[in-house]
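I have placed the structure first, in the form of structure tokens, so that the comments after it can refer back to it.
Just one protein chain is left out here, and the rest sit where they should.
== subunit A ==
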Amino acid sequence: MSTLIEGLFNGFSIGSVLLIAALGLAIVFGLMGVINLAHGELMMLGAYATFVVQNIFKPLGEPWFSLYIIVAIPIAFIVSAIVGLILERGAIRFLYGRPLETLLATWGISLILRQFVRSVNWLLFISIGVFSLLFFGGMELIKRRSDWERIKNKVTALLLVLSGGIAIAFYSILSNNLALTKAWFSTRNVDVTAPAWLRGGTDAFGFQIPYVRLFIIVLTILCLIGVYWFLQRSTWGLKIRAVTQNRTMSSCLGIPTAKVDALTFALGSGLAGIAGCAVSLLGSVGPNTGQNYIIDTFMVVVVGGVGNLLGTILAAMGIGVLNYLIGSGTLALMFTNIKAPQAVLDFFFFFATSSMAKVMVFALIITFLQIKPAGLFPQKGRTAEL
């Protein structure tokens, strides 16, 4: 019995990581139909933000250091939300209504973000600053001219080339300065150490419950409550739900849909940041961290159905528990105890590794989609097409 409870608990804790990662994705996908393949990289940024906050708190000494995680959560949220906002304004808003193109564009963004984390240094940072200052400053200045509409395309191209050239020249002139070109994180993984009060665990039901896992479960529940409150009780939440249901109608009623889109994307990205903060407590963090989660979280969204928090919760927990029960061999052991036929045992032992469990879970997901193609709680409405 206690193995089953232990299995369930571990499954729930995997599920809660999936859930916290899928939450932002579900909101973004549900509202805008945007598949954000850069979601994993936004998580990765959140994890790196946690790492930076930890390093800032380290010299402050013990009473402060153990509190860093409390500060890191909002910072991770803000960092990822700002990056998400830039992405939405800079690229994704031009691609609404073309989901497959958005998918490719966000993949491109995710490649750039991964390499950015590897090679970011002060010089690159300043060069990007110089470029933005020249390009956007120049655009602002020229926008005041009366013949702006006529010369728009040519000026944009010219400014892009000019400011890009100046930024690259600036970069190559200063690239001998070692202090400036020292990479912030380099390609190696970084480690976030959990504060003292999160290390260790408590004994209950005859097995060890690590505090970190409990912390993540609590954090997930808090995020859920926060998102639920925001969507159901606040004015902007109401606007977001209205746009989800009928974009054209909402726009007619005076809801600024572009603002709602930007806000939703920032919110989803911010949640990814919090997820990254949680993930950083589980193991070391590298530029490719996001890739480990992205497909699983998409599976959660596909199984849960679009635009429904309850579906997302159930799907995350279901996938987490199944993954653990199959992968850890708990299921195989249980079948051994009840003396199941050898063929059944062989079958379950064959899948009793974490990578083979994914094979099994995918097969189950495909089977599930044969029965409910639009997920657990499909959107009801008169539209025949999604």
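By definition in this document, a contact is a pair of C-beta atoms (placed from the backbone, for glycine too) under 8 Å apart; a residue touches a chain by one contact, two chains touch by 3 or more; residues count from 1.
Basically, contacts and distances are computed from a predicted model.
Colleague: What name does the UniProt record list for the absent chain among "Ger(X)C family spore germination protein", "Urea ABC transporter permease subunit UrtC", "ATP-binding cassette domain-containing protein" or "Anti-sigma factor antagonist"?
Modeller: Result for the unshown chain: "Urea ABC transporter permease subunit UrtC".
Colleague: Touching the left-out chain: which of A:67, A:82 or A:103?
Modeller: Only one listed residue reaches the unshown chain, and that is A:103.
Colleague: Can you tell me which of A:5, A:112, A:158 or A:249 touches the chain that was removed from the display?
Modeller: A:112
Colleague: Touching the hidden chain in the full complex, which residues of subunit A are there? Just list them.
Modeller: 33, 35, 91, 94-95, 99-105, 107-112, 114-116, 119, 291, 295, 298-299, 302, 353, 355-356, 358-359, 362, 365-366, 369-370, 373, 384-386
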